[in-house]
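A protein chain is absent from this complex, but the other protein chains hold their places.
We call the chains A, B and C, going by the order they appear; numbering starts again at 1 in every chain.
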């Protein structure tokens, strides 16, 4: 009764998130990467192949838009049950989410989707009227959305795609969305002054921040096909780690011996020269995003973990707009984390992400 | 590095929910049945043995009180990972919940817990200051707390222990709790007039509503050891299905040929004779609960799916109190399901359960 | 430009609340008594005549349904401004509310409305589709809805018509409403065992609980014209003071020397004989309400200040229904006052009344 069908043989299936053209298997790289299908039948299973060295991926899924399951994934290739015993005739919408970001610290952490086991038929998944790309750091990776407030371990269990402001904003606007994010990273450097932890440098490839041969083999380092999915909005939430780096020791590039550090002046203010580096990075990234997404409105968001660099960020956004004549770029402050809305790892919790989604969805809807 | 330890060899582990004395394996019968442990180490797995014919059990678990995972369980005996990569020194509190009620329609649907795999040490789990037993129907079984509003399939996926008013009330009061509930059942008969679907008849055994040899073998039909866990409160939420049965066709006992039905009069009112049966059942159950729980305050709750039998219920509760002189029994109305708070299967949703928990916890706290 | 028009010469004006047929002046007796008019012009004043000995009336008013003013009224006859400078052409809806209950302790406390000063024209006020009568005690009189939590003075300033659950329920259902209530009173006796403080004895007259010659002169002791305003719902919120009287000393009738007291048994339970008196009063009042309002659904509400008499109340309501065959009577529990929702004088505050209005409006809407 149950049939196994390879993913590549299900053209009705809709893939979410940046990935390669390969469907045998389909590789999930990013937070909220996954697929969606409309299927009849009483039962559905998915065949996964999961690899990792240090950081295991987690998976969430929805049935008819309602979140029903979330689990840590074990290594290996195996079948996972998604639903059982449902009315065979009705069409069920099922969507799979990678609940973990692309883990740049673990070059073998991937989910691959091989096949579906089912007793029904597949139907097309309609495109949504709005498309949004979210670019960000740990906040956009949903870090801190699971786990008790006291938790401090940096582990996959505490990341979430589905609870994050990105997913919730998309739900409110009935939008498709993709996430391009990395915890600890920034627009000019990472929280620890590591200049390789700057997201713009990886924007043009599918997922080039994943290190190693496996990513090369999987095609993560290949150019991303921007033409294939042009967003209406690009939401950038970067700057929090750039701000943090002013208070961290210098980072030394082990390969070259070069050191890098963002400095404060003796009176505590940011050193103008370093601020200028940050601002140049903001402007350059905006230009890059514009090149790749000619028609999108770009919204730079900031504030869920403090406002430290806000004025310099705004100055850079405005300078970019003025210098280029690009008038489809703007800035939006998102609600700060409070004692009431904090999650685990001192990150914004579910309440903070909910508030952020309300603010952001309200703002974006003005342009629709 | 990882060690497998049998459950029976972990005296520090705390078992939740009615079950037998057997720990090799520990069998989970009821909604929210499970265990809780305090453990050091970086990693934890649980070895389950899952059986079912029609209705697969689901499992949820919390780490340090925060809900992190929920999944459909497959048949067989296997290891399930619970956490990885945590700080080895710190003590983690982990708690497992059976997310599905005892399934009286599937005599082979059980979760058995054999062992834990870990690299730490176990520490005792302190008793909580308050104990509550919840007795009820589908509402108390958390039916409708998962799934889209349009869902109508009666499947395990849509049941929840953790989102229900029972769990939330216990959390608010820092209480231990147990659930004794069955979807569709009542105090005198089930929604379809089936007189075997009356919960009081099963109250004195561990879990005698599960049919068949397997339950006999597992000990579910053995007398329950009330002395071993005396609750401060017994909360009874029954009556909704008794009310429904007045509008359902008669039920015929296939074994005896006898028919049973609760009737309305031609003018639509409840037939007094049948109402009296219901009221006698209420009074008898109160007396039974009192016998088994001499010191508990008993609160009969009603109203999350309408108030149809409220006045007769109150009359019966008062009659019981007056006839027996028992002054530790009372009645509490819980918030009705609204268009805003409804879940799947036309049952109370998460918002309705949250409101109910607020009302109930506020009420119970007056007696603490 | 401004014209003074006597109330009796404005047939388009709609009077709210039980009152006499007199319109020269219109006398406001009860909480939320007042009038409503639709008027053009830029300016509006009202001519009041206010009398009192001890307890001064307060006045609230709305413009286009939005509450804009509230003030203590001074003695005398004078003009009060209601709006100025509005667009002359538009029709403004203005409604006046007596913010104070009929004060049975002050036989001279009244508001009389003589005239309106205006520069526009009056237009009819449409009837609302639903009518509700609220009968109750201090809760229904809105006691405690103004003032700081620490306030304990029993003064008019702390009463409110507009914030109360009665007004809010009516707003949610787009209903007309009237209030018949008295702080401290009950269905069988007042909080202090005074048997004259039982509301049913005054139900058939317009406002016969106001003592003295002035009330006689004003016509408050005349029979109420029930036929003129037949409610769809009668909501009775009594019992809280009856419950309190069990813990108060006896009351002695100064006129007859008779004493009255509701007793508890030595074990703390209510004395059955006294409970029976309470229950007979409940049944008799239901019968009286039914006689006066043949087509109304009667809902007895209870619980905003505890549930002490709930079971006996329900038993009496059911007994009434059974004995009379009246199937349009029911019981509804309202949300209890909590530390978060309490107002002044240890009474339910605005939040508690809001929750009560949600529950009650939701319940009543099922019958519409």
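For this structure, a couple of remarks:
By definition in this document, a residue touches a chain if its C-beta (ideal position, glycine included) is under 8 Å from a C-beta of that chain, and two chains touch if they have at least 3 such contacts.
What you are looking at is a predicted structure, and each value in this text was computed from that prediction instead of being measured.
When you scan A:79, A:154, A:229 or A:363 for touch with the missing chain, the hit is A:363.
Contact with the chain that does not appear here is found for just one residue of A:10, A:54 or A:318, A:318.
Where chain A meets the missing chain, the touching residues are 267-269, 272, 303, 307, 310-312, 314-315, 317-318, 321-322, 327, 330-333, 335-336, 338, 359, 362-363. As for the chain not pictured, it touches chain C at residues 54-56, 63-72, 74, 81-87, 146-148, 150-153, 155-157, 344.
Note that in this section only the chains that are shown with their structure count from here on.
Centroids built from CA atoms put chain B at 39 Å from chain A. Chain A and chain C have CA centres that are 58 Å apart. Not a single residue position of chain A touches two or more of the other chains.
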